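Only a single protein chain was left out; the remaining protein chains are all shown in position.
Entry: chain A
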């Protein structure tokens, strides 16, 4: 993956490089809006990590110009401004995620992974996580390249979980996906989750429950 880092603090730029290159990415770093703008014009980036306060302008202007051009490259904003208004403005302008400085490298890696996965899915029309692959066009699921036959509701559940790519899928979202808007018993969803859990056993994937919030399909950490 080719990543563009626009960051004027050299220490941060270097640690981003050090963190993301070992994950198999090519990182190109720029310190000024103008240079970054020129590089973006040439295209070919899979993700942009954008700082807002740059020496020659505001990163949000760069983002706005990108989106006006119709450039849909995912953008992760990194900034020390953590006011809610800044956050909302960035997301309104078409940023895909927002990380306030200071951040932990682990947090950054997780966000970058999720964004890359999401843009990957958009391009090849497949939802993937680890050994699991969900083909959106045919609705077929494969686990370790072997087809996995699933009943309709488990299929809907899996699609819902995968569509969040590593984020928590809110319970309300899954419920309306599986059962429509009708009244459902409180543990109806749990029944399907536990069935799906059994099928995924030993695959390196697990469904983690967040009490009262939802579920997350995640890779088990070694």
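Following the convention adopted for this analysis, a residue touches a chain if its C-beta (ideal position, glycine included) is under 8 Å from a C-beta of that chain, and two chains touch if they have at least 3 such contacts; residues count from 1.
The criterion applied here is as follows: contacts and distances are computed from a predicted model.
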Problem set entry | Undisplayed chain, where the name is taken from the UniProt record, one of "Aspartyl/glutamyl-tRNA(Asn/Gln) amidotransferase subunit C", "Amidohydrolase", "histidine kinase" or "ABC transporter permease" | "histidine kinase"
Exercise. Given the contact definition stated above, which residue among A:168, A:188 or A:207 touches the chain not shown here?
Worked result: A:168
Exercise. Which listed residue (A:10, A:91 or A:110) would be found touching the missing chain in the intact complex?
Worked result: A:110
Problem set entry | Where the unshown chain meets chain A, residue by residue | 82-85, 100-102, 104, 106-107, 110, 167-168, 170, 210-214, 216
